[in-house]
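Below are the structure tokens for one structure; questions will follow.
Yeah, one chain of the complex is gone here, protein chain that is, but the others are all in their spots.
Lettered A, B and C in written order, each chain numbered from 1.
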């Protein structure tokens, strides 16, 4: 899977971020741990030089894990000293970058679990990452709906507290009245879609989605194993294989699968503006277990401008070919979740902890 | 080029549309010309059966052109008789499909020229399709701007007269005040971008766009030939090779190139709502020579529902992974152009007659 | 199919051969028909310049067939005049090249039929090239064997009369006593292999052959259609679809299929030295309908040297990755067949008229 990186790469990359954007430009007398690491652990910042190809990350037998832990210790130590000792003017320039680096590291905490799950899942041994991990919440069986009046509203981050650049500027949108489900779609809901032939009915799918079904042989969410002859199904989790639970949120579906399910239901996915409006109004139930696909293509908000320099590459340059997800998942650090947060993945991606909830017109 | 079809395929496909959606279901006693043609000339309608793969269209040595012309005559004759003789209740059901078929054929009139141009362009002989074709309009050298106040506006087709399903429903949008250029970008404008290293500066490009530049070796619009040692450039047209004209609209650029040019200019592309608003206000100059890329991902308008049955596949199922273009081009039939018309192509497509104009914030 | 070229390409390429190797260097005052044709119609001669990519041959809408026929007339006329008028010393240098050009054109006469058959075969209309073409010979049902004593023998062309460079030098080989079948394998023989699960038993296949079976989904020779529910099979031929005839030679099999069949039979394929020895001894029955795969990788005979210059690229540079076929087929001009003739194709090729016969150890 080309999108998956080894854990040790994540460990090094998050330290590289502090080294490159905070310590090297701002900390007097700081010495880079190894000049080659810039090349190895840059993920996609064109402005700071060439990069080791993403596909080749799995080939990196060197540096060893020990060397990478030493690298992290080197950066952590220097960062601690910098925080303690930075002159005020330097601090003013660097503190925002440190905050960004912390949020960046939180993102990678989630990515590490996504990637570990994928790597373990392809082993025929079905190894558990942590057998003690508990399954997700039980959803209500009945599907309740919230009704919202729409109108001329404001969405986006207002600038108080930390947010990524792509969450603003706050701006007006017009929304027609809409309904939104009080819980995400469940595994039981999705089983009904499968049993009704959902993966074999082209009229339910976007054209690119149907092509993805054919090309990849999709017939269930990622990590769902073929049903036993008895019809019972198992699902691969970070706690190993376990029987599927119809009451938990369906997870590891692509945007295309979420969209096809919605069409099959006679409903649709919410736009990100609808999602944010409902979340701010306290009308969204049982969020935080799975990211929720929206109907919105990921693009810039009106008057959005990326910040200057390399950190401007953080979000803005990915604004094509991806769909927005909202909410947060069980692997997302709690204080990393915001109602304005815009996560994004290509519409075929399934290795993120991605589910969805339904919406409809009033 | 997998997107290009032979002319004889277009000729057969447009007749197939009338045969399949009008004559077979509605015309008493109609006999299909050849049962195999349904398979061969279906472009993408899943609901009416299997299809000959798009990539294999170029392999179709049979049926011959003579057989396809006989097929068209058969369908035209039957359609003429049907229009003359259809009972009123049948006519009520079928007349909308005939109108759709005529607009469908107009779309293919443009596609045929797009495809012929591409096929001829790859021949080292640089053959002309029609040496008498005249070059496009001269644009003003100076770039004037229109200023629009925005506000809470309505866009989309209001249902009077023909429109494709994706042009409606008419709905409200909020627009901030914006500016829009009074003419499309010209070849001369684009030459300045090239000469300033535009194709070699990753900071100007979306991530997927930069990947497309690298992968395809783009260094100029499609059909621009390598400059001579003197620096003079030629461009391949339907009239054959001719010297580039800096005053004509730049054409055959991808969305990514349009977007990079806009970023280099310190501007941006207009959204489709901005474009339509400016067009309705009479503020758009020199449209109709090239389709104009917008900043909008192609998606459904609020409350959009595709019509039931196979014709519902006409537009709706392509609503992912594409960008909207507005306007019309020199190859578009005049009465096919509407201010609400939403053309769409993937952001890497360059063989359509696609240019762009700039926009900015007030 | 990347190996297939349009008929008009073959027509131009064979004239290009005479133009490039005979007329341009040897005929005083000869003028090339079009300077671009050298680029378009060179198949693989590196020494005479760049080439139009093989994969793009199907895209060549220009030059038209009329232009290519005019090209052939131009070259034919000039060649006729050259033959009539060439001074003796020029003739001495050029006559061998003319003879080579004629044999080259005979090869393409067969290739044209191979390619037309493939192009027609992919049409769902199953069009016939010539409905009057008659099926191949009936083979004897019983499989007789010839026994040959082997020993220290000479094989290869002795230099009397025309031969391609790769047929010589004549040289010694040692052969153990061997047996060789008195007829090629038949469709009936091959049906028994299929019905015994031949395409599903990896132990019968070379590793690369088994990979080709999996990758391409082979379950019968090329042009055999899926059996009807009755079990009856049809086969696509240049005369259109017709019922399979168990008594005719099996054709359009790859080397890997021939080899797997032989292993299944408890036999093997003959080496090319065995084949040639048996042919010279008059011990080979019913040759000339299908080319016969041998067990020999295509390589140079001892002391082989390609001729100097571009014509040295005719055969020698293909001496890796291919297997030798011997004999000739129904599409081979009669006077083009020789016992020393070495045809060659990659072991996966199936669009040539390729069958095989069995051999064994004494």
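Operating definition for what follows: a residue touches a chain if its C-beta (ideal position, glycine included) is under 8 Å from a C-beta of that chain, and two chains touch if they have at least 3 such contacts.
Being a predicted model, the structure only gives us computed values, none of them experimental.
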{"item": "Touching partners, among the displayed chains, of the absent chain", "value": "A, C"}
{"item": "Missing-chain contacts mapped onto chain C", "value": "44, 46-47, 152, 171-174, 176, 202-203, 205-210, 255-256, 259, 295-297, 299-300, 302-303, 312-313, 317-321, 323, 347, 361"}
{"item": "Positions on chain A where the hidden chain makes contact", "value": "34, 36, 39-40, 52, 56, 58-63, 119-120, 122-125, 127"}
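By our rule, only the chains that are shown with their structure count from here on.
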{"item": "Between chain B and chain C, centroid-to-centroid distance (C-alpha), Å", "value": "46"}
{"item": "Gap in Å, rounded to a whole number, between the CA centres of chain B and chain A", "value": "34"}
{"item": "Chain centre separation (chain A, chain C; CA means) in Å", "value": "56"}
{"item": "Shared-contact residues (touching 2 or more other chains) in chain B", "value": "none"}
